[in-house]
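For this view, one protein chain was removed and the others were kept in their places.
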Amino acid sequence: MNHFLTTEGVSREDLTALLDDADTFVEVLERPIPKVPALRGKTVATMFFEPSTRTKLSFEKAAKALSADTMSFSPGTSSLSKGESLKDTVLTVEAMGTDAMVVRHKATGAPWRIAEWVDQPVLNAGDGAHQHPTQALLDALTIRQRFGTLDRLRIGIVGDIRHSRVARSDVFAFSTLGADVTMVAPRTLLPINDDGWPAAATENLDEVLSELDVVYLLRVQAERGGASVFPSLSEYTTRYGMTRERFSRLKPDTVVLHPGPMNRGVEIAAEVADDERSLILKQVANGVAVRMAVLFRLMGGEHDE
Amino acid sequence: MSDLVLSGGRIVTQEGVLEGDVRIADGSIVEIGTGLEGETLVECDGAWVGPGFVDLHTHLREPGQEWKEDIESGSAAAAAGGYTAIVAMPNTEPATDAGHLARFVADRGRAVGLVDVVPSGAVSMGRLGEQLAHLDELWDAGVRVFTDDGDAVADAALLRQAMDYLATRGGVIAQHAVDPDLATGGHMHEGAVSSRLGMSAIPSQAEDTMIARDLQLAALTGARYHVQHVSTAGAVQMIAAAKDGGINVTAEVTPHHLAFDDTAVAGTDPSYKMMPPLRSSDDREALRRGLADGTIDAVATDHAPHAAHEKDVPYEDAPNGIIGLEWAAAVVNTVAPLDPVAFYSRLSVKPADIAGLADHGRWVAVGNPGHLTVFDPDHRWVPERTASRSINTPYLGMPLTGRVSATIHAGSITARDGAPNFSMLST
Partner (left out) sequence: MTRRVMDPDDVDRALTRIAHEIVERNRGTDDLVLVGIHTRGEPLAKRLAAAIERIEGTEVLAGGLDIGLYRDDIDTRPKTELGKTDVPEPVDGATVVLVDDVLYTGRTIRAALDALADLGRPARVQLAVLVDRGHRELPIRPDYIGKNLPTALDERVTVHVAELDGDDGVVIEPGGTT
């Protein structure tokens, strides 16, 4: 049984194969009828125990573009609030006849537990601050479309890395694909212990800015972590925001990415967000293609013996 | 009672290890020699024969949470693990903060009859950390170990008050040293592994700052102070220095802190979720050295039963703790082996001394009570079952070296080869 839970430890070959598949799906999505029958008759359950709009919609679109049916679960009005355990909830959904589960949960490792309980592929759509592997894939695809490869690209990830599952997935995926990754953040937002992280770290954005080929901006998170992690938003913008001024100091081919949703005016200036070198909307489009690739590979067909 | 001979063992006495037989009759050791005969014979085949183990730290969950464990199933697990006395933690429902509740636990243990169940008492009412529990009542009911285990006694003034009270009487304050403010929201050790997982974590300082403070208060009051489940290298260092400085401090370590480090949590398996958490390999190394050199006086299991459905959840949602009475000695022998004298010292003699149990933890000698444990240090096996009501443990299926061959409580065999003697249970 195969699952897609993390980018940590995934080989360069496997990542590249998924990106190549995603290219095919990018083309499919550009057709007049952007739909193929590959997963006809299969059902994908999206189980989002943590709120999400964009990722959930993206997965649902991906499933539907493969002609699969979708079943959507969200907490609040569900039996979870009646005290049903997570295990019983997923077993019940599985018993209704699903063929794969896409899971987002605030507890680290929850998708791994679920993969132990059910007998079908599980995709991690985000667990705690740990991993969000399809985000890393769509980010890598977007960068590859622009530069042809990630080999030897200098990528700077800027923002709250300590609490970011996007950052963790990106660090491993980008470096496995050959990029040179630097994490940029104040000390309170860098990893507490970066032993074994395939990335450099610095607190000074301005020092590395003009060497970067890709600037990856993370959202300043108020909703995770609770306690305030930075003295004030305006201080953050002054030291780490992609202002117009910083943007002008980038190399002419350098691009800006952001996982969304953006805080315009905080980590990214509005004009930068709308600039041609900001690939944010491309990321979103690629997200559907990448999720189609992962769903197709997990659900469609036997795997190599 | 009939007499019982433990034959062909390596007997751990005050004077050293000698090969021979031990005869027990009427609940006491009556003879040590060779070629002894008796009505019941246990062949030891060179296994160690020493005083019955004493656990300073067991959660029996009765009263209030009997679906996880009760005094009967906990006693059976203890007997199987070589224990002849266990100190029951007071975080039951209700908490053991009054005399009649302590008596209930002791009476129940006596009724089951497999092991001496010694209740500990809470330091604060309801273990809420606000005002002192009925310490006098508890003392009169026989309680000598006071702890709010499950929680720390965080309020320094309250702790000092309790220490002042006990300093003159002679009981011991056992501290679950986890600073609640530094540990809030944390689920594992703060280090490289927690950083990769992005999980909120607990730094070693949550333990070290509290122990440092407590040692000062122990010095101030002259009270006996015992550190439960030590988990950090810093704590071991402080305890060693405090002992050198004449402070009346003792310490225990769990088998799981000796066996595992935080890399065991990388797979987010709740079987490795405990409090304090499994820490770095450097910390584990320091704990093993501390146990070997005696800085850490005792092995204590922190046997913590939880029902299967409670642990079968994502890691962050799982309760802390594993069961371990049945395999504690085996695990210690596997990961941090000791010579037989040190072995029985840590598992029996010192814990009995700390808990104030005069009948237990006595080197084998004629006239001593018949509480003995036979331990075969070379036997290789894989645990496959448990007498506990719960199964939350990583030890099932884990290869171990060393096993309790027989447990003798008051002259009767309460367990053989890892299986409790259920016919022993009083009805």
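To keep things simple, chains are lettered A and B as they appear, and every chain counts its residues starting from 1.
In this section, a contact is a pair of C-beta atoms (placed from the backbone, for glycine too) under 8 Å apart; a residue touches a chain by one contact, two chains touch by 3 or more.
Predicted model, so just to flag it, every value in this text is computed and none were measured.
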{"item": "Which displayed chains the hidden chain touches across the whole complex", "value": "A"}
{"item": "Residue touching the undisplayed chain, where the options are A:28, A:86 or A:143", "value": "A:28"}
{"item": "Sole residue of A:15, A:38 or A:257 that reaches the chain not shown, by the stated touch rule", "value": "A:38"}
{"item": "Candidate in contact with the missing chain, chosen from A:20, A:116 or A:151", "value": "A:20"}
{"item": "Absent-chain interface as seen on subunit A, which is shown", "value": "20-21, 24, 27-28, 31-33, 35-39, 66, 296-297, 300-305"}
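One rule holds in what follows: only the chains that are shown with their structure count from here on.
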{"item": "Centre distance in Å when subunit A and subunit B are each reduced to the mean of their C-alpha atoms", "value": "46"}
{"item": "Contacting residues of subunit A [partner subunit B, same complex]", "value": "8, 85-87, 105-110, 112-113, 128-130, 162-165, 168, 191-197, 226"}
{"item": "In the complex, subunit B residues that touch subunit A", "value": "185, 187, 190-192, 194-199, 201, 267-268, 309, 312-317"}
